[in-house]
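The block underneath contains the structure these notes are about, expressed in C-alpha cells.
Of the protein chains in this complex, one is absent; all others appear in place.
Coming up: subunit A.
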C-alpha cells in the first residue's frame, strides 16, 4: 500500500514537472506571465517541502443546493470541486497517462473483454482499509447500489443521466466483499468514468436518501478531508483534515469554501480574504488577479471548448453546402485570438469535436472545412443556388440568406463574438442577425425546440470523450411525440456517426477506440455539424506559496497534497 502510493506520487510529480517547467513563475510583480501551452500548472511540490497545517480559503462562484454530484440538481462544477476532497473516486486521471486506479480506493482493476458467450467484466479489487466516515467499510455493495441508482431504471432517483450505467448488467461480489465484479450488458471502454464519485449504499440504495441526504449537507464522506459544516446562510462549506483517513494525511488543517460573485472574488483575492479561486476566461479578471503582489494566475488548457452550433433543420441551413459555407466564412483564428490574447495566450483553433489538444489520439480532422476561405464559401453558395443580391446578401427564390445568431442577453463576450462572426460572414454574402434572448430562455425556448440558426456555447469534452458528449451527436430517439433530437441541438445525425461512436465505446483496445472516435469526428466535419472554435484555458488565481493547486488541465487535484511551501 505504502509502496503503491509512493510510486503514484513519483509518477504524478514527473507528470506535473513537465507542465511546471513550461511555465515557471515569473519574477515578483512582473505582470502577466507568459501563458503555458502545457497541460498542467499547479505549482507542483513534494509533500516533504510543504509546511504541515494552515487553512486554505477557496472562493467559489456559486453555492449548490444539492451536493450529490449524481443528482439532477447537483450537475455543477462547484459540486465536484468540493466533493472531490471528501468523496471517493476509484479512478484518478493522470494528465499524461489517462485514467488509472487510485490506490487509496482500489488495489487493482482487471478488464475481461466480452466474448461470444460472455459479457465484458471489470473486476475491482477494493482497498480493504477504505471506509466511510461512519466506520462502515467500502465494499462491493456500495458499487452495486451506486450502479443500480444511476442506471436510469430505478424509479424515484432524480439522476442527471450519465452515460455508461445503462450498460451495466449487474455488479456482483467477487472473491470476498472487497472485490466487486461489474458485468456489462454492452461493452463499455470508458469504464473509469464510472463511480465518480462512489456513493455509500445507505444513500444510493434508497431514492429518498439519494434525493435528500446531500441537500445542504454532505453527511457521509470517505476522503482526506471531512465536512466540518455547511452554512447555507453564509454560503460557506468548511472541511477539516480527516483523522481516520487511511492514505497520506492532508497537509492542510482545513479548506474553507466561500461563495461570492465574480467581482467579489477578484477583490477578496487581492485583499487576502481568499487564497485561491477559479477565474473566468476574461482579460479583466486575469489582469486584476495577476496584480496581486503575493499571488499569481496558474494557467493550463482545460477540458472544454467553445463552438458555434448550426441548426441543421433550419430551412436556410438544411443544405450541407450552406453549412460548410458558414464554416469557411468564419475566421476561427481571429475569434480564438480575440478570446485569448487578453490572457497573453496564443492558440490554434480546435480541429476535433471529441478530443482536445494534449489528449492521446488528438488529430486535427477539420481538413478542408476548418480553413477561413470566403471565396470557396461563395462558390459553395453558388452551387447551392444562392445568388448575390443587391446589398451583398445572397438570395434564392426571393429569400435572403439571413441567419439568426442567438446570444444570451447582457453577456458581453458572446455579443462581441457574434458581431465578429457577423462581419466575417457578410464577406461571403451571408447575413447575420444577432438576436439577444434571456439566458433562461436560450435553451428551453429557442435552442432545444430548434427555433434558431446559429448559437455559440461551451462543450465540456475531455477526460472521457464519448461518454461526455455522445447525446449531442446522436440520431434522434423515438419519443411520445415522434422523433426527439434531445441534446443533439444541431439536429444533424447519421447511422455512420452513431456506429462510429458505438464502436469507440465498445472497443477496449485504446487505439481502435481512438480511431473510431476520430472517424466519428471526421463524419461530423463532413456533415457540417457544429464548428469548434478553440479549447478554453483553465485559470486559477492562487497565493504564490501554495503548492499542488491551480490548473490541473485534464487531471484532478490531489487534495491531500495541497499545502503551503516551507519558508
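To be clear about the criterion, a contact is a pair of C-beta atoms (placed from the backbone, for glycine too) under 8 Å apart; a residue touches a chain by one contact, two chains touch by 3 or more; residues count from 1.
Quick note on the criterion: contacts and distances are computed from a predicted model.
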Next on the checklist: So one subunit is absent here. Using its UniProt record, which name fits best from "NADH-quinone oxidoreductase subunit N", "ABC transporter permease", "Alpha-D-ribose 1-methylphosphonate 5-phosphate C-P lyase" or "ATP synthase gamma chain"?
Outcome noted: "ABC transporter permease"
Checklist entry - Considering the whole complex, which of A:160, A:371 or A:400 touches the chain not shown? => result A:160
Checklist entry - Among A:56, A:198 or A:447, which residue is in touch with the absent chain? => result A:447
Checklist outcome for this item: Full-complex touch with the removed chain, picking from A:131, A:170 or A:215, is A:215
Item to check | Listed residues A:49, A:110 or A:231, member touching the removed chain | outcome: A:231
Next on the checklist: Touching the hidden chain in the complete assembly: which of A:189, A:459 or A:558 does that?
Outcome noted: A:459
Checklist entry - What residues on subunit A make contact with the chain left out of this view? => result 63-66, 72-73, 75, 152, 158-163, 215-216, 231-236, 256, 258-265, 267-268, 270-274, 293, 438-445, 447-448, 457, 459-460, 468-472, 479, 484, 486-487
